[in-house]
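With one protein chain held back, the other chains of the complex are shown just where they sit.
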Amino acid sequence: MIERTPILNLATHLILAVGLVLILVPIWLAFVAATHDLQAVNSAPVEFWPGDQLWPNLKEAWALSDFGQKFVNSFIVAIGVVVGKITLACLTAFALVFFQFRGRMVIFWAIFITLMLPLEVRIVPTYAVAANALSPFQTIMDWTGISWLLNSLAGIEVSLEWNLLNSYTGLILPLVATATGTFLYRQFFLTIPDELVEAARMDGAGPLRFLWDILIPLSKTNIAALATIMFVYAWNQYLWPLLVVTDRANYGVVVVQLSDLVPDQLTTGGGTPTWHLAMAATMVVMLPPILIVIFMQRWFVRGLINTDK
Amino acid sequence: MRRAHFKFSWIVPLLLAPQLLVIFTFFYWPSAQALYWAFTLEQPWGGGNTWVGLQNFRKVLSDPYYWGSVRVSVIYALATTVLAMGMALTLALFVDRQLAGYRAWRVGIIWPYAVAAPAVGLAFNFVFNPGAGIFSVINTLSPGWWDLSKYPWQAVTAIVIAGAWKQVAYSFIFFLAALQSIPRSLTEAAAMDGARPLRRMIDLQLPLLTPTFFFLLVINITDSFTDSFGIVDTLTGGGPFRATDLMVYKIYSDGFRGFDYSGAAAQSIILMCLVMALTFIQFRYVERRVHYT
Partner (left out) sequence: MAEIAIRNVTKTYGKTTIMQGVNLTIHNGEFVVILGPSGCGKSTLLRLIAGLEEITAGEIAIAGQVVNDLEPRERGCAMVFQNYALYPHMTVAENVGYALKVAGVPKAERMARVAETAKSVGLADFLDRKPGQLSGGQRQRVAMARAIIREPKVFLFDEPLSNLDAKLRVQMRHEIRRIHNQIKATSVFVTHDQHEGMTLADRLVVMNKGTIEQVGTPAEIYDRPASLYVAGFIGSPAMNFLPGQYSAARRAVVLEGGAVIGLPGDPGASDGQFVQLGIRPEHVALRAPGHGMIDARLEIVEDLGASRLWNLRIEDIPFSLITEARAHPPVGATTGLVLDLRHAHLFDGATGKRMETTLGALRAVPAQ
């Protein structure tokens, strides 16, 4: 379209520039702080340009927070959530979309409702379940009298115990327990033309064969989209790991570690606040999901929009 | 739904079992548990439960601190939503003009979505710090005027700005996607009718964004209730004087620091109802949108 709007174009760039500056400034300042030493950071006026202390600060923050193991843990948790979600979502959506059976709508809604309540809202009881993941089943057996029956008939004392505190399973499973990915998959499966299913059936493919040979190869972009979103979601989890992990040395994740770096009375004991270290650590922790979002932008945006959260 | 199906077989329960087990254990059971606790009084980790009816709710609702928490949560929700959506909408409208550098602008605005809430909180903690950040400049001019840990309104302002900063990217992505889904022919028709770019923004693009706008409104408010924990915990710690004690934060501190499971459960139930009500509105809306497109 031929449209000459030089003034508006200039204004457009100006507005966008102002917006971008507003977005960048806080992180820029944090970055600058991470590149100066203790003294420079705490002296007014504020530094606006990076110094040369980034590397030493990073090294010190890394050692201080014992980031090595924690980064490994963060990656394990994020990848665990990604793989778990994708697998569960794919299987569930496949069963719901490609099979007709009684109770299908009930199951559909049972899964749908989990979208309503984020983990943060039901944090207290979820924590109690994590202390013993089998407690729901124990309670059900107690109520229904199965425990009593087993006890009196076979002499077995039923006491199911599976403590998830301080474990990767405990970090991962509750984060998998929502329907986000299921709906992304369902949307996608519903766009598969009926004739493709029929062609596969005519070609002799059973349901699992169809899933493996046709659906999964076709849903590659879907998987990429879901993977980026879930990686960012899992990496950035804070409240849940804060609660479920008390053994930080072995199971701590990096994002939780940030809370220890807040330079308040507790950490500095009244000394000069160590902002340069806190900011250096922040930079390191932020980086992996940001890189994912930037490099996987196309899939990330698509996934976000299609899941509608 | 679709007309082509496989025959039901033993595969189906196997496919569904993992998800259903996980959801039951980590979603339905805890939610039911919260209900149970809300109506009983329980000692943390064992001990007896006694049925107390609505007593826990009465106690929570007669607690002035609770109402303070509700108040600041509402302020936080509205303020972050308005700020974030306003900024996101403006940026999306101008990025959508697709001038030179379009991709760069887009990436520049999207990436904050990936920043963890506590990292946002910590970064803003530095920025707003009375001794070290840019706001320390104010204090060199007028010593002691700016201090988050002393003045409630400053603390609230700080979490609102940090929260809004984090939310901009999300709304931006949706606004931009909605703008780009407006058919090109529509824009061209408006141009043939003599509408210039700004005019088209007002007459064409904004009205067509209405569904997205309402969708984002609900999502942003819901998120502000649930997603704020990390920011508050690293930026203000709920203080000063409980001025930034948002609802989720209070549930956490009552439940895990105060070991008041029943009180925390009652608060959880109230928050659940609130979030469900908001989500319900959204589902109804989403339902409608599905029908229209």
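Which chain is which? They are A and B, in the order written, and residues in each are numbered from 1.
Note that in this section a contact is a pair of C-beta atoms (placed from the backbone, for glycine too) under 8 Å apart; a residue touches a chain by one contact, two chains touch by 3 or more.
Predicted, not measured: the structure shown is a model, and the values here were computed from it.
Across A:Asp37, A:Asp142, A:Glu195 or A:Asp247, the single residue that touches the chain missing here is A:Glu195.
By the touch criterion stated above, the residues of chain A touching the omitted chain are 193, 195-196, 198-205, 209, 213-214, 217-218.
Operating definition for what follows: only the chains that are shown with their structure count from here on.
If you average the CA atoms of chain A and of chain B, the two centres end up 15 Å from each other.
For chain A in complex with chain B, the residues that touch the partner chain are 1, 3, 5, 8-9, 12-13, 15-16, 19-20, 22-27, 29-30, 33, 41-42, 44-46, 87-89, 91-92, 94-101, 107, 110-111, 114-118, 120-129, 133, 136, 173-174, 176-179, 182, 190, 194-195, 197-198, 201, 206-208, 210, 232, 235-236, 238-239, 243, 255-256, 258-259, 261-262, 264, 273, 275, 278-279, 282, 285-286, 289-290, 292-294, 297, 301, 304-305, 308-309. Partner chain A is touched in their complex by these residues of chain B: 1-9, 11-12, 15-16, 18-20, 22-31, 33-34, 37, 87, 90-91, 94-95, 97, 99, 101, 105-119, 122-127, 129, 131-134, 136-137, 139-140, 165, 168, 170, 173-174, 177, 187-188, 191, 196-198, 215, 219, 225-227, 229-230, 233-234, 237, 248, 251-252, 255-256, 261, 264-265, 268, 271-272, 275-276, 279-280, 286.
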